[in-house]
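Inspection log for the structure reproduced underneath, given as structure tokens.
Omission of a single protein chain aside, the complex is shown with its protein chains in their original locations.
Showing chain A:
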């Protein structure tokens, strides 16, 4: 029988709009989680898809020195994953009596699996897209070889024992990469031609790369199978997000941005559910008391309201799913139009997450109100002010706080991010309690004198201190989250954009000979080209840390993983400098002192191979070995287009070693045609065009900006819901007093002004507290999550309180005005 009562209550209450706020809150939470996670998943997939072009594949398996078993490739085919081979090594190339070091890149058909090649008939001009590869006997070469080897189209180039005809200039290769130091100009040939060169011998330094691409699910399945088979020393499995290129760094940051923004939306939606659940329980106090009086048992009433809540949650979740699906359809449609390509489809994960969020929110936030509801004594039918007793409030806080935190961790999978936000929230709460206490003390003087709206307002605030602090809390949370999203969009995103100004370096020049350093610097000056310093480069290897050999330094025969320390596994580009490079931050230790040799280590590398200040590192450069202490640890911003180094030495150590130089510079796209003539005097130098990577990073930022705009809309909706629910609840509490004052002859104007002023003060205070809490959260985010310089956001100190006061007051005034429009008699009857 009880389920009929539940159903009946639900049906009528839904129809009469009494459950609108609760239903809307749950639906909004579900809709927010669904649309946000689908949207960011699709956006992320879109980004990765487009960024995958820079890898020429979705994943690359890099194998040093040896090919991989053919079964692995067969397995890829079974998993419906496409593959292609790319074998690279350095060799000397001869043409026209000149010789130079080139990177030979031999590829199989299918290459590139992502992105495309562009070819041209002259160096440094825009190329044309092609799906072809060089035919047997042909080679496609990069334009800079035309400088060094005085080549021309149709001429021959010798590599090893083989001779190739240069038929095309490689204007663009998707996987040109960003390892600026090792890049010699590329010579692209077909893979079957490798044997003819006779260059691949046992022991030669050859990189066998295997490119893979396919549906994310298939790739994942293949990856799960493959990972256990890899030997971590010579084989590396990479995606575009791995590594320390500016693009991977940007992609990872984008992921954190989107996650954070969505998380804020989810938390705010959860807050709306919490507020609504409280209201839901309050509305039913009388019904429970009446049922108990009429013979209803607590268990029976418990079942009635639990089912009622579950039904309501079910209906709301369904509504949320529908809304969320519709929303993300239209939004991704719009975004696809903005981005100029169709976002890839996501999985079903977000639907599960959304339903789980709806259930978790509704049940956990309603638990305490529901328990309280069931404890309502039947005597309330005679004494209307009676409430539940014997339930400690802290239980509620623990449940609610625990739920919000769990939700954050579940959603973000990041403890740091969740904790930073959660800490901000807790701080806001304590601050709020402190401020409201102070406020009560300060306003104790204000009396309850009808006649002055301000006095009435202050007296109202003082009397309802306890309830007000609750309302203020939800106002603050709403305003804070809104400000956070706003700050995220304007401050953090702008900081990021500022790192890549329009004139960020778009070319690197490498292999500059020492005697050409000065002529090149003066050329840059003469031509008004903004360039970085020219950094010397000496290739070397890290061989030992504190006397312990690193894995990389031992030969294959000796290799036994357990015995050696983790090293780099490859040659390093070492540089030396008198002062700290621009855009680097000294984290620990001191910069070099004159006459004291030392090395400065990049912080992530220091962490990865576990080295700290004072450790003695042994390097091998050419035939020499030398040992230096680590004098400092440096942070490098990999997002900048500067030459960045893992190891920077004090000048005295490397100065006499043979070095080449590197710099990056900005050349406006319209001056691209000048490149050939600008660098004609520097035939050994190679140019690397990073314009594509820059464009892609700006594209990433664009995606993030769109995502945050979307989150902002949802946050505004959720925030409005919280505010409306709270203002309505608080005006219901005020109703009795309003009716009495009204009956005593107070004019509507006076009353609505008093209420408005009260809300102005409440809103402004909430805004102030929200701003403080937001600053704290932003500080934590900037320092802990985004590795940015913390800064104060002064305009928010005006915006926060102003916005809080305005919105809360307008809402308060509107609800109050509606109430005061009713006749006093009607109001009195409502109170009965």
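Methods note: a residue touches a chain if its C-beta (ideal position, glycine included) is under 8 Å from a C-beta of that chain, and two chains touch if they have at least 3 such contacts; residues count from 1.
Here is the rule we use: contacts and distances are computed from a predicted model.
Choosing from "GGDEF domain-containing protein", "ABC transporter ATP-binding protein", "Adenosine 5'-phosphosulfate reductase" or "Sarcosine oxidase subunit delta", the protein name stored in UniProt for the chain missing from the display reads "ABC transporter ATP-binding protein". Considering A:150, A:352 or A:382, the position touching the chain not shown turns out to be A:382 (whole complex). Residue A:286 is the one among A:98, A:286, A:596 or A:655 that touches the chain not shown. In the complete complex, the hidden chain is touched by one of A:5, A:139, A:166 or A:685, namely A:5. Mapped onto chain A, the interface with the missing chain covers residues 1-2, 4-5, 8-9, 12-13, 16, 18, 286-287, 290-300, 377-379, 381-382, 829, 832.
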